[in-house]
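Every protein chain but one is kept in place in this view of the complex.
Labels for the chains are A, B and C, by order of writing; each one numbers its residues from 1.
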Amino acid sequence: MTKIGILGSGHVGSTLAQQIVTLGLASELVLIDPKADKVAADVMDLQDMQANLASHTRVFAGGYADLKDADIVVSAFGNIAEAWKTPTDRFAELPFTKKYVEESAPQLKASGFHGVLVVISNPCDVIASLFQRLTGFDRNRVLGTGTLLDSSRMKRATAAALDIDPRSVDGYSLGEHGNSQFVAWSTVRVLGRPIQELLAESKTQLDLDQIDHDAKMGGHTVFFGKRYTNFGIAAAASRLLKAIIEDAHEELPVSNYYAPLDSYLGYPAIIGKQGIVKQLALALTDEEKEKLERSADFIKDKTAQVLGSTR
Amino acid sequence: MTKIGILGSGHVGSTLAQQIVTLGLASELVLIDPKADKVAADVMDLQDMQANLASHTRVFAGGYADLKDADIVVSAFGNIAEAWKTPTDRFAELPFTKKYVEESAPQLKASGFHGVLVVISNPCDVIASLFQRLTGFDRNRVLGTGTLLDSSRMKRATAAALDIDPRSVDGYSLGEHGNSQFVAWSTVRVLGRPIQELLAESKTQLDLDQIDHDAKMGGHTVFFGKRYTNFGIAAAASRLLKAIIEDAHEELPVSNYYAPLDSYLGYPAIIGKQGIVKQLALALTDEEKEKLERSADFIKDKTAQVLGSTR
Amino acid sequence: MTKIGILGSGHVGSTLAQQIVTLGLASELVLIDPKADKVAADVMDLQDMQANLASHTRVFAGGYADLKDADIVVSAFGNIAEAWKTPTDRFAELPFTKKYVEESAPQLKASGFHGVLVVISNPCDVIASLFQRLTGFDRNRVLGTGTLLDSSRMKRATAAALDIDPRSVDGYSLGEHGNSQFVAWSTVRVLGRPIQELLAESKTQLDLDQIDHDAKMGGHTVFFGKRYTNFGIAAAASRLLKAIIEDAHEELPVSNYYAPLDSYLGYPAIIGKQGIVKQLALALTDEEKEKLERSADFIKDKTAQVLGSTR
Partner (left out) sequence: MTKIGILGSGHVGSTLAQQIVTLGLASELVLIDPKADKVAADVMDLQDMQANLASHTRVFAGGYADLKDADIVVSAFGNIAEAWKTPTDRFAELPFTKKYVEESAPQLKASGFHGVLVVISNPCDVIASLFQRLTGFDRNRVLGTGTLLDSSRMKRATAAALDIDPRSVDGYSLGEHGNSQFVAWSTVRVLGRPIQELLAESKTQLDLDQIDHDAKMGGHTVFFGKRYTNFGIAAAASRLLKAIIEDAHEELPVSNYYAPLDSYLGYPAIIGKQGIVKQLALALTDEEKEKLERSADFIKDKTAQVLGSTR
């Protein structure tokens, strides 16, 4: 009895749709994309899954009017061709996505949609902020996947170095879902200990800078290898959607409005059916605070540029 | 404690890998593809899912030597660029896939692999047959997804016409996973009745020819809309893998060797950990028997052509 | 975003609660039982599962007021001690459950509950009928698990005889979820064929009367061995709940109002979020029709007796 809408049926939107259908997260799934042929193909391909799955989902191509009673809307549009021109810069897509938001936000608002808006579209923090301002939705209802994916990549890299399960690594990548992000190592724990303590005792040989780099570059490696990334982000987004649907009050690092720096950015929060239930208050080191500030400045700058050029 | 290998990391192979990882079907998953960058990107993208899933899978890029202790190997290679040149003909890929099989089969055999080989590569029936001959594996151990996907499409189209769950449609598409396939309507039941009886009583208005056409054309619609198909086949293959892994003895229409017509073709069988446990013996109508024979002739012809040109 | 309420926290109610929590079918689950200690114990035990599951469910002990916004309410109360006195007779519990319904129905109605009521309490068909009459709810909104469990037992027994997956057996047990039930063998298909045709050809040695007996006696074997039955019914009920939650339009044999015989009884129907979407129209043999009529007569008799003694 859960309805999800996805704006954009590119690699990310369609892979997320597949993940939702496979995991049975929604009883209704509406895909919205101006490319009628592509979205029709995705819808039929998803329908062709139904006979062989444990769950049933009604999947259809629709419009904004179908979002009125949606519980969650995901913004997954993007322009991978544009992104590919300058592949290490998530802002390459901004001119395209900015235009999309300007067109989309009023329609989303007009639809009567009153659920949670989850933004994946890049640059994620700027787009989440933009959507929030242009819809006027309460800030708690508008969030982005942000550094949830980057944190997962940090966990993957850390876990690989220690030969443990990525789910047994705790901690966060913070700030922009982009080049100014950073791993807040003071928050990272493995094997029952703060990772930095473990290293100080020389019990474990790990190069945190290398892991930080691996985590941050993970997206680029994937991107250069297949010209898009979709699996990791689909799993991250699915987990976030599940926390919302189940009103789980699960702690996840997502892009949400961080008042002390007056910006959307990746920062852990408690997630429930209303979106952000409560934001955490981390005890970061001075260096980490500074990095977070720099990342926020970058996001704010970009957001201001975009807003300046927005009617 | 299940190990699966996938040959080919194109759209189908990588989407199947994602489905396996999402559903937790294997503890180890090895991807094999000569395109090192692509396979490395897929592996990392799949690893980036791990922190956010309910299951854990060790995913890595490997070679044939890694298949020695695999429980299942899936052949998912293909050449979509080649396929796209003549998009309504699954034989367009044959020159490419034939070469691949010739190279792959001896290596697979040499690896010591002793599990079940599941063929998705098109033309599915020919490739399954070719793999069986070139490896010398017992016929029960070599099967193809065949008309499992086509049956799912028939169920999707029939269910849509009746507004019921596709899982509540029973019956099969038989023969070639290609243009000579057909829906064996005598086997199709809905609403507790043979569909043809329901129609005869005029209780339900359905155009079976239209559904047959929709089912057969489903793949093309998807293909033309996004230039590949991946979701439906990944779900079908996952279900087949699950039946093998769980030794379920589930009845599924797959490409398997059909002795009466001396050909691999889509026909229902009981599936278990050894592959084909037992083949069904349907009571087809004369018209259906004839269609099956024509489809078998087509497959045998193509297989003979290929074998003729194979050392 | 799905809320389920369960009336009765005995073996069946609590095991169903565990199944719901394990499968993540609901975000909220309220258990209602006058035995405060037992229900508190179940709630805490279910909450103790949460840290180790893939899904999150808010489980709590509540009252009828909590059912106002429930999507589904399950009646699972019973009196196993009473049942145990005459273990082969599901009517042994009737005096107890009748009283429960008389107390429960007005409270359920008064709560403002407007979802689907699923009855498991025995005698299932009588209790479903009683609930429908005493609440005045639309008949489509009140259904019982009925012969869904008996059909599952028939599939288990048939599958064991043929060494196939129970999910690969199609067909129904019909009528009363009690001693007057019967397997409608004309509806049963295995290995792509009507089971009676297969037998007539002597290709398969099966004693249908023995299977019928095994299926019917299955519950008694379990009941005598552990003094209650819970796993099979919990799986059956979960599947039914899932079909409702997902609005799947799945075909399932459940206890629902069958107009031709003016009685609730086990008969296949299409299940969706509104309960019964549509009832099937089987082509039973004359013998089966007669058995169904006898079973309906029995249920109607019992229901009339109960209603006669109901204010």
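Everything below uses one rule, namely that contacts are C-beta pairs under 8 Å (C-beta built on N, C-alpha and C of every residue); 3 or more make two chains touch, one makes a residue touch a chain.
Quantities reported herein were computed from a predicted structural model and do not represent experimental measurements.
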Residue among C:Thr2, C:Thr15, C:Ser255 or C:Thr303 that touches the chain left out of view: C:Thr15
Residue, one of A:Gly115, A:Gly218 or A:Pro268, that touches the chain absent here: A:Pro268
Residue among B:Met1, B:Ala200 or B:Ala259 that touches the chain left out of view: B:Met1
Option touching the unshown chain, where A:Ala65, A:Leu191 or A:Ala304 are the choices: A:Leu191
Selected from C:Leu23, C:Ala161, C:Leu174 or C:Ile211 as touching the chain missing from the view: C:Leu23
Interface with the undisplayed chain - residues on subunit C: 14-15, 18-19, 21-23, 37-42, 44-53, 56, 148-149, 151-153, 155-156, 159-160, 165-167, 169, 218, 221-226, 229-232, 234-236, 238-239
Touch residues of subunit B, complete complex, unshown partner: 1-2, 24, 27-28, 55-58, 71, 242-243, 245-250, 273
Touch residues of subunit A, complete complex, unshown partner: 54, 159, 163-165, 167-168, 170, 172, 187, 189, 191-193, 197, 203, 243, 248-251, 268, 270, 280-283
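What we mean here is this: only the chains that are shown with their structure count from here on.
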Longest centre-to-centre distance from subunit C, chain (CA-based): A
Subunit B and subunit C, separation of their C-alpha mean positions in angstrom: 37
Geometric centre distance via CA averages, subunit B-subunit A, whole Å: 34
Separation of mean Cα positions, subunit C and subunit A [Å, integer]: 42
Residues of subunit B touching at least two other chains: 159, 165, 167
